[in-house]
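Other chains of the complex are left out, but the ones given are in their true place.
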């Protein structure tokens, strides 16, 4: 287990490449900090869904959120554009393989358990996985808005199409996610650009 | 809910003061990155406990881990030494009050739910809360070891007494935590100081 604990430390310093490429200073947001944001956001969303009667498996939501970027200790944080060059499938299988190599350090049982959750996320198979993907985008937008409020510019492309994005969520989960994105879009209106 | 999402962004940049005061460069570890490490560590520990027959409430473990430092958006990350000057009780009630103020932004229901979990952590009332405290220390040691492997020195005080620390955990949880700390201590032996 210790090998995983030590390897995850690498995510605490690894910058999110997307911000760096758009001129934010080094240290703007680490992959670990973003994963924290995703997990906390996912918890808030899931609890709101539950309050509206749509119970999700919260433990599954949080596990997926904490695991979804772990392989970046070995692949780095690739910018969006890179997917166009490697292809979706190559990216997915590379990330799955790197993840499994890391988790082998935690023993066979753990590797199987966590590998299945990682697979779920990559395939957006469960509603929990799809909610984490929505949380991933919502934390990205909240971070972009925080940067913009502090004076950053040139981040428009992250917002394009945000309001219409479909995460494959129906009922309460779809509703809750749409409301969160809409709130962020409204909050952004007041920021001079 | 949006007010909480925006406020948590602050933790992504807030440096852990303990490292800064010991000469690590700015950006060494953010509070958000540490919270991520604590949550992932707590998950690994809890799953290992379950494999040994001691079932914990995993959702509760992860909720507490994600929430336990959130109030630092308002209080900052105070160094250990500060507790000696304010007193344990003053610190605890200040942190509880700041946490509740943040969570009011997420609505009454959420504030009550999360406030109770925060209270549990501050009181180390449940076994889940005590496991998160252990994960908090284990992630701290893993981070210290990662810094030391990269050349940092002057971090001995974080390791003092680590092997003998009692987290109030019995049975499998106590065992799993002791093994993790012992592994970190062994891994540190190879690092020149």
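Just a few scattered comments:
By letter and in written order, the chains are A and B; residue numbering begins at 1 in each of them.
The definition used in the following text is that contacts are C-beta pairs under 8 Å (C-beta built on N, C-alpha and C of every residue); 3 or more make two chains touch, one makes a residue touch a chain.
Everything numeric in this text was worked out from a predicted model, so none of it was measured.
Note on stoichiometry: the full complex in this file contains 6 copies of its one protein sequence, with 2 placed in the shown coordinates.
Please note the rule applied: only the chains that are shown with their structure count from here on.
In the CA-based superposition of chain A onto chain B, the rotation angle is 180 degrees, rounded to steps of 5. As a whole-number value, the distance joining the C-alpha centres of chain A and chain B reads 22 Å. If you check the complex, the residues on chain A that touch chain B are 1-2, 4-6, 8-13, 26-30, 32-37, 39-41, 43-45, 47-48, 51, 58-59, 62-63, 66-67, 70, 106, 109-110, 113, 138-139, 142-143, 145-146, 180, 183-184, 187.
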